[in-house]
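Left out: one protein chain. Kept in place: all the others.
The chains carry the letters A and B, assigned in the order they are written, with residues numbered from 1 in each.
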């Protein structure tokens, strides 16, 4: 059985990290599924999906890390194509990845105690975002 | 229902980026499936799969980025094992990842307007490549 859910939310851009774990758990609860896998997919090429411990210190470290390896204040050839100055956003998003697949067993995601599924917005401005959850599994 | 498709193509190696979005959409069209998820998997340990906006400026940025963080002209311990001078290729591929999972709804991949699924060949020479598409979903 396949059950889909679209999550829509606003972000501040600039490495804003949104914890979507509770939204995924809620969608799983109302899906009627017991065991399976959910694919969490970011629609758009300047956002990413990852798992991490969601706490402000690590969020700052993540921001620092991306600024170090893919700096915002540097010129990218992508910027010459469109002039929207978000070449760094595209590079960061491609590197991190746009999907994570998480198994669920007995109606629960198999995340660790401190492990969350988060969306990270690498764009250089506030955005309205959509994340698609596709659940594939066996009914209860 | 499960539907598989093997994509075969040639690359130039050296960060050659191949846009396989249309091939995936075509395979979905002929799969007879309506809703589900496709897993796009790179066979081999020196290629990767990612999503990105496919345009020449960003392709050049991606090449520059990998050359900066995992330079080709540097010695790697992997090269001592085999002598094929592609240690950088293996490192880059492992970092980027070998699979992406993309949901589809009503016979369409849920990609953003500028978001493509691409194969990137990190090897240091032209290669013949295979990418496996595994569709899991509900029939029409």
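Throughout what follows, a residue touches a chain if its C-beta (ideal position, glycine included) is under 8 Å from a C-beta of that chain, and two chains touch if they have at least 3 such contacts.
These numbers were taken from a predicted model, which means no experiment stands behind them.
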| item | value |
| --- | --- |
| Candidates A:27, A:43 or A:100 - the one touching the absent chain | A:100 |
| Chain not shown: contacting residue from A:7, A:50 or A:85 | A:50 |
| Hidden partner chain, touching residue among B:4, B:108 or B:140 | B:4 |
| Touch list for chain B against the chain that is not drawn | 1-2, 4, 39, 41, 43-45, 69-70, 76-81, 87, 90-91, 93-95, 97-99, 101, 132, 134, 136 |
| Missing-chain contacts mapped onto chain A | 35-37, 50-53, 55-58, 60-62, 64-65, 69, 95-97, 100-103, 105, 110-112, 114-116, 136-138 |
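In this text, only the chains that are shown with their structure count from here on.
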| item | value |
| --- | --- |
| Mean-CA-position distance for chain B and chain A (Å) | 19 |
